[in-house]
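Note that one protein chain of the assembly has been removed; the remaining protein chains are unaltered in position.
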Amino acid sequence: MSAPRFRELATFMRTPYVQDLSELDIALIGVPFDGAVTNRPGARHGPREVRNMSTMMRSIHHVTKVNPYNLCRIGDAGDVPLTQIYDLEAVNREITAFYREVAANNVTPVSVGGDHSITYPILQALAEKAPLGLIHIDAHTDTWDEWLGSKLTHGAPFRRAAEDGLIDPARTIQIGIRGAQNSDEGWKFSQESGMRVIFIEEFHELRLEKTIQEIKRVTGDGPAYLSFDIDSLDPVYAPGTGTPEAGGLTTVEAQQLIRGARHLNLVGADVVEVSPPYDPSGGTALVAATMVYEILCVLAEVVSKRSH
Amino acid sequence: MSAPRFRELATFMRTPYVQDLSELDIALIGVPFDGAVTNRPGARHGPREVRNMSTMMRSIHHVTKVNPYNLCRIGDAGDVPLTQIYDLEAVNREITAFYREVAANNVTPVSVGGDHSITYPILQALAEKAPLGLIHIDAHTDTWDEWLGSKLTHGAPFRRAAEDGLIDPARTIQIGIRGAQNSDEGWKFSQESGMRVIFIEEFHELRLEKTIQEIKRVTGDGPAYLSFDIDSLDPVYAPGTGTPEAGGLTTVEAQQLIRGARHLNLVGADVVEVSPPYDPSGGTALVAATMVYEILCVLAEVVSKRSH
Amino acid sequence: MSAPRFRELATFMRTPYVQDLSELDIALIGVPFDGAVTNRPGARHGPREVRNMSTMMRSIHHVTKVNPYNLCRIGDAGDVPLTQIYDLEAVNREITAFYREVAANNVTPVSVGGDHSITYPILQALAEKAPLGLIHIDAHTDTWDEWLGSKLTHGAPFRRAAEDGLIDPARTIQIGIRGAQNSDEGWKFSQESGMRVIFIEEFHELRLEKTIQEIKRVTGDGPAYLSFDIDSLDPVYAPGTGTPEAGGLTTVEAQQLIRGARHLNLVGADVVEVSPPYDPSGGTALVAATMVYEILCVLAEVVSKRSH
Amino acid sequence: MSAPRFRELATFMRTPYVQDLSELDIALIGVPFDGAVTNRPGARHGPREVRNMSTMMRSIHHVTKVNPYNLCRIGDAGDVPLTQIYDLEAVNREITAFYREVAANNVTPVSVGGDHSITYPILQALAEKAPLGLIHIDAHTDTWDEWLGSKLTHGAPFRRAAEDGLIDPARTIQIGIRGAQNSDEGWKFSQESGMRVIFIEEFHELRLEKTIQEIKRVTGDGPAYLSFDIDSLDPVYAPGTGTPEAGGLTTVEAQQLIRGARHLNLVGADVVEVSPPYDPSGGTALVAATMVYEILCVLAEVVSKRSH
Amino acid sequence: MSAPRFRELATFMRTPYVQDLSELDIALIGVPFDGAVTNRPGARHGPREVRNMSTMMRSIHHVTKVNPYNLCRIGDAGDVPLTQIYDLEAVNREITAFYREVAANNVTPVSVGGDHSITYPILQALAEKAPLGLIHIDAHTDTWDEWLGSKLTHGAPFRRAAEDGLIDPARTIQIGIRGAQNSDEGWKFSQESGMRVIFIEEFHELRLEKTIQEIKRVTGDGPAYLSFDIDSLDPVYAPGTGTPEAGGLTTVEAQQLIRGARHLNLVGADVVEVSPPYDPSGGTALVAATMVYEILCVLAEVVSKRSH
Partner (left out) sequence: MSAPRFRELATFMRTPYVQDLSELDIALIGVPFDGAVTNRPGARHGPREVRNMSTMMRSIHHVTKVNPYNLCRIGDAGDVPLTQIYDLEAVNREITAFYREVAANNVTPVSVGGDHSITYPILQALAEKAPLGLIHIDAHTDTWDEWLGSKLTHGAPFRRAAEDGLIDPARTIQIGIRGAQNSDEGWKFSQESGMRVIFIEEFHELRLEKTIQEIKRVTGDGPAYLSFDIDSLDPVYAPGTGTPEAGGLTTVEAQQLIRGARHLNLVGADVVEVSPPYDPSGGTALVAATMVYEILCVLAEVVSKRSH
């Protein structure tokens, strides 16, 4: 990483491109799929553009002084191969198969989407033994049911995951929720199933410290997954996304929330919904890369401890 | 509104296009005019682009759970026809004539500009009986007198309105004021005529709750008009405007200020100064649409009560 | 159309929005679907953005002096309603059903896509009685077979149409073909089935006049359909598309080709593959609107004669 | 000009900023006005942005080896001061007054607009003694009469100039005309008044050499003015303009046309309709600067001869 | 400044272009150099683009009511001439020589970069007699040592200045520091040499008032220099820079920090790292111009007092 940042091919964070999963503790994985969006597509190009902008990232965290690359073997494991992109169920099956392989190698995945529909098949692989806790940072609860004939849209992954017992609603927290909806069924499902839903207004009241306490209280010590939808951020920080909602998180707040997950028992994470066609300046991909870096710092500490 | 948001022609908020005003309680109206700007033009294209981005909006408010379309008959009444766009006085007359028709039909208008000069002729139609209170959210007081030979520029509407008795300075509040000026006459006029001027620095001190109290204290129970200049927002939220001023409101703050006007006796509102040529990403128009939606939620409650 | 072009909602060409098909001779129809693309999506937003930029268009053609709006009743019939956008077969069925209604009303459709997969279901409705001739202007023959598990991608419509007898290969001409491919099966299918394929190099040799003679020779007097893929144009004229190929047609050449179809027995036409997320300046949509206008001028003469 | 081109303030072509007209043979003058446009504004910012991009220009012409700065005293004379920008007639008076001063100093002006309405008042100053010949390169004849109440729009300057005897229609040639119109009155006026109108289609038939012969034949030896509307170029070369029309000139063709005016008795020239808000890349302004340079090379030879 | 802001050539803040330094109290100076960047170049174009956007600025400060142009003679002194741009040491010598001339004329410089490497040679001229205090607002401490063979990169100026005794570490404060690094040597150097380093997290804890107290406490009454790196701002406010770091200052915070330096004994200031190629909207240059204006207001009071 001491070479000029404008040099060489763009892998995630300029880590080595590694195709043998057994060589890794943490795998950075792209999931280039956006066939489940309800409005603006483009997130299929997210992994490549996040790779591109992630070349701006460096190694030592300025607050914790953690260098995740010293703690764990971290590499770019490429993209999930998809061979039937017009069939949502087939896509889900292929994603799950890939992450079963990841899990089988005892590798902790940090995934870059792709639309949010990818999280459901990832959880199908990671939560095979027991439901996971969930830290879900997003403008939307993504617990809607069916839309235009499909139950696998990017508005539904956590409803499906809850129904399947992949996540434990009682250990699920959703933060940053906002924006009008044509139906309140998603909000209702989250709240009625027992998830802790922190709308953006409550977040502004609680402020960071208390929200982080809530994260810890809700998810507890059990294994948990972190899903970061880039549209949790205000559109000025992340214009390049399919469903922007005014009035969101700042990057400072998002960074602090992720740092708030330090020492939690995370078993995987993702950053989704970066849509490069709506991100001509690359700023959204750069912010996404920053969040991946913050996640890596948190995760590397946990993974390195777990393996000892 | 259950159809995909990328479908069909773009009306304001995907409401029906209605040309018979008697069918409406609240009319969304475009005023495509920017001939009164002092620097960067382009706001003539504002109505069309706000219509375009407003297709991203949905119906149920995530805080109040109000669905304005259930409370009132809301439609897109098209644009004010202008037949002499090179003559500011003629433009003003045509705008006033159109809004007299709106008022005659007992319709509450929510207008999308267009530069801020349009508010003066709107007020000429709406304030025929008595001066209105005014909630004015803007970077500029727009109470300058004459510039380059005209008294009808977009820097003058509230001076003209005050002089004509269309607004009551004692019931007028201006929020978000900032940015250097070459003359202090506007600031002076506002303050000396009795308007409550909250510069951005005072806003940051008062913070939201107390500012909202001031809004309520100043405007009181009488009929009032809400004028939202998109340049009240910081340029990162609204680059697409003619006179951006660094250091402005966030969208969160603006949304809260509008929600703070809930239950006030509003008789009309506008969102102005969206200049699409300076908004290549459409983000400004999206934010403007969001503010229109927040206004509709506040207004629909008042209008539906008023008509019962 | 004598009003300022920046005024009012954006319908196609500023024609009236007409929902009763029986009021029209020619219907401008949007088909907002891009679920069949093989690489960059976004064409679902094509119809709205072409509507937007088509407001720049005017009425009297500068060469032929034809005013199509005087010859025929032309209106914007809105977008094809799609209720199952994640299922390509269902989408095809819904499109066909809509165009059967169009045909039943004896209305000639000019469609705006949407990706090129939409032409197959349109042809299913229009070619029910007999195979049509086809004038196909494109960088790609779109006669590939299957890709990633689907036979309904935007690379396949004319293979399917030929197989189903909806188009007559002997009366089909494809112009502007170019760009490397990973398999030559599409080129082969076109040539072996008897289509007249004019690669861009041959077009540069033949030049306009002789190419137009070829168009007339191939399609003859029978009913024919015109399908214009915006990627036939060089990417500098049409960057906003999913599969740009360097070295394409100029707009001058494309306009002349369309004018070359004057007096042919056209029964419908489309302009497809405009992808607004890749068209920040709107230039591609403006060019598409120009092509729609050129098509309308050609079509209006034929339709008005046919109906007398 | 041997300093790095990215250095120092941007004057036209990096010439000295000269406020005493008597020091100049050729004055580069900005006319920052766009109040007469019929659709998209922004050309008021044209002079500044052309100055900016003109810093890329250099001195020795690669074909003629002319260095205009060696032949004549050329400088940037700043912008025409406008003090009543909302009143078209006043604007015209102020422009004329400024150019009378230019003419009185025996300075040949090369102006950068601003919209095309500025040419009429310029001609009022330059053609005081006798009608001028006119080489007019444009997509539009700009000989329409009245629009939305004004006879001074940017669609009318050459009708006004012809009516006032400022230009001689018999010595006027208009090249590049194209694009639909809602009324044919402009085309008719040009043709019926005796102007030589070369529509783009005829230009493509004549090709360059014969068109240049026509220019020379029509304008003859008498004093002539060259007016170059940037929308004569195809929109890919000049997207940054208010009324782009597909299917226009290439820059190569435009450069050759200007070079074709070599040795003609030119008394002034302008390049108009550059609208920076529609030119985010600056490419249009760069092309405009290139045309100004080509004009300077032609003009410097004539002016230097005239003064000897 | 009462002329329309879109008129005339762009000098800094529309001040007069003055080449005789003895006519000025405060000189606005461009330093168009970016040859010392470690990643993305482009800041060589900063001065011109800040000039361009600074034409939006006006004169009377809305908080302090200071009009700096009434207090001091302020002008645009052009750009530092650079004749050997490929040789970092030669560039440094030429910059120092220019500022020695500035200092010899008793002129206070406000410089616009250029990359941050320019501050070291400026300080070589201004701190000839004694070390200066330093208020340094930046995402990076710029106290790294050597990179890719050079000790004069834009990551090193304050290390060099401290080593040379041009700044007094004990009177140096660095605010806004954040972002990962590949080596911690810069952070360490700053802290170990005695500089007061306020990372962004501490800034968020201290908040504005206490940070401003720290500024005053650290710099004291002695002469001090203010260096403002635009990347201190969050990338949404300043995307147009070479090394953006998510999670930075808002413009409101930056304005307040500069206002916090009111009445300090400032002897010069700069705003650096504006990279126009990464700033297509011009928003970063506009923010930079705003910061220059805030600096001018603070400086004009001090300079006008000092000269009495």
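For the reader, a short list of remarks on this structure follows.
Think of it as A, B, C, D and E in the order they're written, each chain with its own count starting at 1.
Quick note on the criterion: a contact is a pair of C-beta atoms (placed from the backbone, for glycine too) under 8 Å apart; a residue touches a chain by one contact, two chains touch by 3 or more.
Everything numeric in this text was worked out from a predicted model, so none of it was measured.
The shown chains contacted by the absent chain are A, C, D, E, with contact judged over the whole complex.
Among E:4, E:35 or E:223, only E:35 touches the chain left out of the display. When the whole complex is considered, the residue among D:39, D:251, D:265 or D:304 that touches the unshown chain is D:251.
Mapped onto subunit C, the footprint of the missing chain covers residues 38-40, 148, 177-184, 187, 199-201, 204, 234-236, 239, 243-244, 246-247, 278, 280. Residues 1-2, 4-6, 56-63, 65, 236-237, 250-252, 255, 280-281, 283, 286-287, 290, 293 of subunit D touch the missing chain (whole complex, contact as defined above). If you put the missing chain back, the residues of subunit E touching it would be 34-36, 40-42, 44-45, 82-88, 90, 148-150, 152-153, 275, 277-278, 280.
Heads up, the rule we're going with is that only the chains that are shown with their structure count from here on.
The fewest steps needed to get from subunit A to subunit D, moving only between touching chains, is 2. If you take subunit A and subunit E together, the chains in touch with both are B.
Repeated interface, listed pairs A-C, A-B or D-E, reference A-E: A-B, with more than half of the contact pairs matching by residue number. Chain centres here are Cα averages; for subunit B and subunit C they lie 41 Å apart. The set of subunit B residues that touch two or more partner chains comprises 4, 6, 40, 44-45, 82, 85, 148, 236, 278, 280-281. Viewed as a contact network, the protein chains fit none of the simple shapes, being neither a path, a ring, a star nor fully connected. Every pair of chains meeting the touch criterion is listed here: A-B, A-C, A-E, B-C, B-D, B-E, C-D, D-E.
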